[in-house]
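A single protein chain has been removed from this complex, and every other one stays in its place.
Now for chain A:
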Amino acid sequence: MNKAQFLEKLDNSLKRLPSSEREDIIQDFYEHFEVGMSEGKSEQEIAKALGNPQQIGKEMVANYRLEQVEETATTGNVLRAVWAVIGLGFFNLVIVLGPFIALAAIVFSGWVGGLGFILTPILYVINVVIYPEIFTFYDLFFAIMLSGVGIFIAIGMYYVTRWLMKGFVKYLNFNVRMVKGGMGNA
């Protein structure tokens, strides 16, 4: 692989980054080639020592995604970061995707439970409209009470969700720092 091929492959794997970021990264590698060549190395030698441009690109994208999450932790940003970190290597498929699915399941079931409780009075009213003979005040108040419990669960879930997201982003950061990705088999 020569310099042009290396830079092109790298550039292709950076497609999802904003162009300013992308140009900056390409510039760094362009400089690396220039300095290496001025020291008498061939383009091929330099490219080989740098390693796989696609893997370098993936790592750049993962870093960028994690930065975005730290700025604004929206669900979309977290998902993109998880995806980018998983892309770093097969190992991450297991140690990132596994915990992520588990946490997502906890969060999802918590919200479904909370919302279900909140909606109980509505369901009860619908039920009474269909079968008016089953109406009792006891059931109505019980439904309203469940609705109140549901609101508390939802408030709790809001904090639990935020806390879990923050924790998981920390875990992703740790992952990018310590786990194989871009190191190749030198």
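Following the convention adopted for this analysis, a contact is a pair of C-beta atoms (placed from the backbone, for glycine too) under 8 Å apart; a residue touches a chain by one contact, two chains touch by 3 or more; residues count from 1.
Here is the rule we use: contacts and distances are computed from a predicted model.
Only one chain is not pictured, and the protein name UniProt records for it, out of "TRAP transporter large permease", "Transcriptional regulator", "FtsW/RodA/SpoVE family cell cycle protein" or "NADH-quinone oxidoreductase subunit H", is "Transcriptional regulator". In the full complex, chain A touches the omitted chain through residues 25, 27-32, 34-36, 38, 49-53, 55-56, 59-60, 63, 67, 176-186.
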